[in-house]
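Here the complex is missing a single protein chain, while all its other protein chains stay put.
All chains are identified by letter, namely A and B, in their written order; residue positions are counted from 1 within each chain.
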Amino acid sequence: MQLNEIFKKLKQGQSTVIDFKIKKNPNILTAASLEKAKENDISFLDNNSQLNLKNLIKTSKASALLLPAYDKYVVEIAKKISVDWILLKDPKIAFAETLEILYPTEIEGEGIHKSSVIGENVKVGTGVSIGANVYIGDNTEIGDGTIVHAGVVVYKNVSIGTHNTIHANSVIHSGSKIGDECVINANAVIGGEGFGFVPTSNGWKKMPQVGVVILKNKVEIGSGSTVDRPAVGETIIGEDTKIDNQVQIGHGVTIGKGCAMAAQVGIAGGAEIGNGVILAGQVGVSNKIKIGDQVIASSKTGIVSNIESGKVVSGFPAIPNKLWLRCSANFKKLPEIAKAIRQLDRRNFR
Amino acid sequence: MQLNEIFKKLKQGQSTVIDFKIKKNPNILTAASLEKAKENDISFLDNNSQLNLKNLIKTSKASALLLPAYDKYVVEIAKKISVDWILLKDPKIAFAETLEILYPTEIEGEGIHKSSVIGENVKVGTGVSIGANVYIGDNTEIGDGTIVHAGVVVYKNVSIGTHNTIHANSVIHSGSKIGDECVINANAVIGGEGFGFVPTSNGWKKMPQVGVVILKNKVEIGSGSTVDRPAVGETIIGEDTKIDNQVQIGHGVTIGKGCAMAAQVGIAGGAEIGNGVILAGQVGVSNKIKIGDQVIASSKTGIVSNIESGKVVSGFPAIPNKLWLRCSANFKKLPEIAKAIRQLDRRNFR
Partner (left out) sequence: MQLNEIFKKLKQGQSTVIDFKIKKNPNILTAASLEKAKENDISFLDNNSQLNLKNLIKTSKASALLLPAYDKYVVEIAKKISVDWILLKDPKIAFAETLEILYPTEIEGEGIHKSSVIGENVKVGTGVSIGANVYIGDNTEIGDGTIVHAGVVVYKNVSIGTHNTIHANSVIHSGSKIGDECVINANAVIGGEGFGFVPTSNGWKKMPQVGVVILKNKVEIGSGSTVDRPAVGETIIGEDTKIDNQVQIGHGVTIGKGCAMAAQVGIAGGAEIGNGVILAGQVGVSNKIKIGDQVIASSKTGIVSNIESGKVVSGFPAIPNKLWLRCSANFKKLPEIAKAIRQLDRRNFR
């Protein structure tokens, strides 16, 4: 596709074109990073990139560049290079849109593969694709345009909305309610039983888990992630919340809208998480903790007490990020600190 | 079901009824938390609940309550409210029993789904349900009343006892021995090969993993959890031990009876864990570590040396919980500590 065609489509998108130079109007075949791009590739530079990345513009072999319009250093370079470019308010969004243009989503063939097993009283919408060796339990509903890949197991009484993509070998348990435009990645488990056992004199007594899991619209669940259903009530993941791989969401957790949770995060039962919360990789949240809106926790943070809206936290137990950075810097000095005190106070400290 | 019918069944259970007031004898349709309960719901308050939860009794819309008999504050409230209640020694057990009464486990249809593939010389007991697209390898035995959900793969020479529930798309490798009344949740892997590689001048030499995994009776394994088989001998999980989602049990690990391991715990190869041990979320245990009976480790603890029976540990490396709480409180003061020393001893500490 020629660059001026991509340009026309970007003008209709969300990235806000500010300026452009399309002289050679190259034929764009693929997209790549600045470093790895070759001829006929398009590449981009994000806002607020590091200097060494900015300088890559000078040497990149890409045939077209999507660049940040409000970065003077970058614009200066752009004026000197021979390659075509487009200046944008948000070049990363432009790159995402360009990938959509260059690599349109393949349409799965509509229809139910003959090797799949469909229970009784299952309602299937129009434009639905159900792959090989899928199992759909009784009384389940699957809305229009939803794609169910090979090997997926959906138990009974599940409600799945429209235009979802459910990847291979994932499992959705009874009673789960999936909204519209969700993505459930391979080997994820939605609605497994919560971990509830009561100690008795005869060992563990299992608390029946008769609640359900609700995924609102535009929720994405990563490969191998698990979202448990509660004893009573619901586990809820809010609209547009994105969850990476191998994340555990415990029974009865409530998560707000527009959150992002990176890989290997674990959220224990009953936690309540607000809107726009970002948890980095391997973060843990203890049970029944309340986290406000727009909270950010850096990687490996352990949240064991409530966090107010807007806070940025780190460490275990979690403390304000800036304080944690200073504490960590001093942690490295602990042997010296101990030595200094030993010298100052030989009597009391050894 | 009317409350007095539930009451009759609870009297035969494990929760010990102490007193009751059944006047309206409401029709109980569902169960819910105190906060979310509506008319015709039953709810409960656990022993040792926090004051704000206790006060919810006054405003809860539940039609019946299971309450702690030995909590004076609660009993005082109960006497004043109009709703029916039952006082119990253990209201949480009563609530679990009530859920069993209100939501009886659905009986899976006996039989082997025609889409499943059963190997040679497989022995299947009575009352067994084998779902769609299941694969059972040669010489495997499945005991009476066991339910194997859709998509499960059982390799060769596996022994599965009676009344187990094996959820969708989980995998059980050759030679594994599963006791009775176990639950293996979706996408769990039992008996995968242990991670054993020996460095050589030609790269990694794989140590063949010819041992097996043994799950004793009443073991539960969470969704996405993995239990590896060892090079030689057995990986053993003791009776009534409950394992949450995404837990990794390494090759040759031995776990005692009645333990509970929360989500994302990792136990490295050869560790020996006693009875009644509780590991909270994201705990790690290093290889060949010995942990005594009744040990408790709080979340994210890293256990790198042996722990004696009865200890409560925290932190990484693990130290006694109470010490860790004090150390963590002081960790936050490290910048101040460093500053104080700098002032006291400018010559030696900067």
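Please note the rule applied: a residue touches a chain if its C-beta (ideal position, glycine included) is under 8 Å from a C-beta of that chain, and two chains touch if they have at least 3 such contacts.
What you are looking at is a predicted structure, and each value in this text was computed from that prediction instead of being measured.
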Handout entry: Contacting the left-out chain in the complete assembly, out of B:Ser129, B:Asn187 or B:Asn275
Key = B:Asn187
Practice task
Give the residue, chosen from A:Lys242, A:Lys288 or A:Lys311, that touches the chain omitted from the document.
Solution key: A:Lys242
Completion exercise
Out of A:Pro26, A:Gly137 or A:Gly151, the sole contact with the unshown chain comes from A:Gly151
Completion exercise
Contact residues on chain B toward the hidden chain run 115, 117, 133, 135, 151, 153, 155, 169-171, 173, 187, 189, 192-193, 195, 197-198, 200-208, 210, 224, 226, 228, 231-233, 246, 248, 250, 264, 266, 268, 282, 284, 286, 302, 304, 315-317, 319, 323, 326-327, 330-331, 333-334, 336-337, 339-341, 343-344
Handout entry: Residues belonging to chain A that touch the chain removed from view
Key = 14, 30-33, 36, 90, 92-93, 95-96, 99-100, 102-103, 113, 115, 131-133, 149-151, 167-169, 183, 185-187, 218, 220, 222-224, 240, 242, 244-246, 257-258, 260, 262-264, 281-282, 299-300, 328, 331-332, 334-335, 337-338, 341, 344-345, 348-349
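Here, only the chains that are shown with their structure count from here on.
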Fill in the blank from the handout: Note: chain B sits from chain A at a C-alpha centroid distance in Å of 27
